[in-house]
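Here's the structure we're looking at; comments come further down.
A protein chain is absent from this complex, but the other protein chains hold their places.
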Amino acid sequence: MATTPHTTLIDSDGFLLHAEDETAMRAEMTHYEQPQAACIEALKIVQRRHGWVPDEAIGAIARVLGIAPASVESVATFYSLIFRQPVGRHIVLVCDSSACFLSGFDELKQALVNQLGIDYGQTTEDDRFTLLPVCCLGACDGAPALMIDNDTYGPVTADDLPALLESYS
Amino acid sequence: MSQPTDNQPIANQRSSVRYRSRLMQSEAERHADTHPLTWRLRDDGAVVWLDEHLHKNGYQSVRKALDAGDPQAVIATMKEANVRGRGGAGFSAGLKWSLTLQGDDIPRGYLICNADEMEPGTFKDRLLLEQQPHLLIEGMILGAYANNAFYGYIFLRSEYVQAAQVLNRAIDEAREAGWLGANINGSGFDFDIAVHTGAGRYICGEETALLNALEGGRANPRSKPPFPGQSGAWGKPSVVNNVETLCNVPGVVLNGADWYQGLSGERTDDGGTKLYGVSGPVENPGLWELPIGTTGAELLDRARGMRGNHQLKAWLPGGASTGFLLPEHLALPLDFDTVGKEGSRLGTGLMTVVPQAQSMVSLMRNMEEFFARESCGWCTPCRDGLPWSVKLLLALEHGEGEPGDIELLDKLAADCGPSLTFCAHAPGAAMPLQAALKHFRHEFEQGVKKPRGEMHSTTMTHEQ
């Protein structure tokens, strides 16, 4: 996904939704009986552009969908892949579920922590990577598995990591 | 037609470790009459798009059903074939469909495909979604026809990025070819499909939580009754079926219930084939379409046994929410009832093996961390009980257990049983824990090293 790097998000009225994002949200709304159903997708639309969902976006989404900000926030904070804090340019999701756990997850996780210098929920100082655990990636025959942005990898060994991480600038 | 890939060029070092969903059986091994789920798949793993799907008998089942013009007959065939839900619970799909409210004063509802696959150890739906979208669409049209649904959603976990692209394109193809939309194939039947992607959280796969997620809310489950078939998405009759379940429908409709029953032969009463898999430290982890009722031993054989010097200690028959079985259970046919009788569940039917060297305490700690983290937070046993179990297991893992801890875990597991919690998530967390405490109690006892009530080290403050 193309992200416009750090455009001004906020004007005096609050959050500036990009016109095409609003259009995309409105298009999503047509898929459902109620506008509320487009909430998760709307959050993802904002996140695709900004990497995360800034506070001001909650109100903006609420306005587009015609629902209460509290209702948007209660959804935004429920789902693990909606980020309500700034994250790095790339999201590293490490699968910590049973198959991976039984097939080298500990070593892989340790290698990630060592190489990135961060633990779960943290972002590297250069804003490049954020590390998070994820539910079973459905790649158990490729355990241990991880996902960087939209790409799933597995099996990944500690030795694979430097080159792999290097390819995400 | 070119296969959609990510827009970005893939660096070589990336593609070498890129994960690809694959079936372990070659095209030569798979046949239309024995491998209804996978015979169309290509060895190169490329997507079977509409043209190829049509060449390979695609949409014939839809034509047949719509021509016959009898939705109830579809349900009857499904019942007779005894297609049991492949999402984990094994509920008869035909029976579920027969309970969906239909009638002149009942609004037409929804047919929802559960493609949220997040059960640890489960990687079967991914294959069907990424490589064979039209089989699923076909199954959904049949399901919609039988259940008088006017619209369908594929509830897809957001991490299945490639599946989303494939499905969206396939849906467009099908719509263009007249298999979706108004008046399908001239039958007067209308039905269309949208892909709905989630944003994480295992609980979204629970069918009623899925409905709340679909409606754009918090994915707390709903109580039953009313069942989704009575009042589902937006209060309309809704049917939720797993990807694999729906992919079984075209074969059943086209070839009949007897044929389907015949697929599993004498092994079991359950009909058809199953996407079985093996993961964990085996030589050759993977996925196979085999008659339902295949034994664990045969699966382990296909996986070429334990990796290296590992010995099999225990195994999960179908995901983290099923109870551990022991090596002695490998001889059993893996069907819903047999595994159920052993105090476990077939679940998703993808086995995870545990090697002898693995501490069961650590494994349980890992699994309960998963269940505690994925709790939706609605009911007390799951929300507040599971995190406590994690802390107790952590204590035992670090040799900081106290007398009484194991009994507490026993009670916690018992208190998270079916009917005690709001949905099946916590019982899913309890089942492996109970089995582990039963079969491997000594390992837990080794962690009890502290007297009661002493101060503990910081490893115990396991914060979220």
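We call the chains A and B, going by the order they appear; numbering starts again at 1 in every chain.
Keep this in mind: contacts are C-beta pairs under 8 Å (C-beta built on N, C-alpha and C of every residue); 3 or more make two chains touch, one makes a residue touch a chain.
Note that contacts and distances are computed from a predicted model.
A.B. asks: UniProt name of the unshown chain, from "Branched-chain amino acid ABC transporter permease", "Penicillin-binding protein 2", "Cytochrome c biogenesis protein" or "NADH-quinone oxidoreductase"?
C.D. replies: The missing chain's protein name, per its UniProt entry, is "NADH-quinone oxidoreductase".
A.B. asks: Of the residues listed, B:Ile141, B:Cys376, B:Leu396 or B:Met431, which one is in contact with the missing chain?
C.D. replies: The single option touching the absent chain is B:Cys376.
A.B. asks: Considering the whole complex, which of A:Met25, A:Ala38 or A:Ile58 touches the chain not shown?
C.D. replies: Of the candidates A:Met25, A:Ala38 or A:Ile58, A:Ile58 is in touch with the missing chain.
A.B. asks: In the whole complex, what residues of subunit A lie against the chain that is missing from view?
C.D. replies: Missing-chain contacts on subunit A: residues 33-34, 55, 58, 68-74, 77-78.
A.B. asks: Please identify, in ascending order, the residues of subunit B that touch the omitted chain?
C.D. replies: The list for subunit B reads 101, 201, 211, 218, 222-223, 225-226, 230-231, 234-235, 372-381, 383-388, 391, 402, 404, 408, 411-412, 415, 419-422, 453, 456, 460-464.
As a convention for this text, only the chains that are shown with their structure count from here on.
A.B. asks: How far is the middle of subunit A from the middle of subunit B, if each middle is the mean of its Cα atoms, in Å?
C.D. replies: That gives a centre separation of 24 Å.
A.B. asks: Quick one: which bits of subunit B touch subunit A in the complex? Just the residue numbers, please.
C.D. replies: Answer in residue numbers: 6, 11, 13-14, 16-22, 117-123, 125-126, 157-161, 194, 196-202, 213-219, 233-234, 277-281, 285-287, 316, 320, 350, 352-355, 358, 363, 366-367, 369-370, 373-374, 376.
A.B. asks: Where on subunit A does subunit B make contact in their complex?
C.D. replies: Those residues of subunit A that touch subunit B are 31-41, 43-44, 74-75, 78-82, 93, 96-99, 101-103, 133-143, 145, 147, 150-156, 160, 163-164, 166-167.
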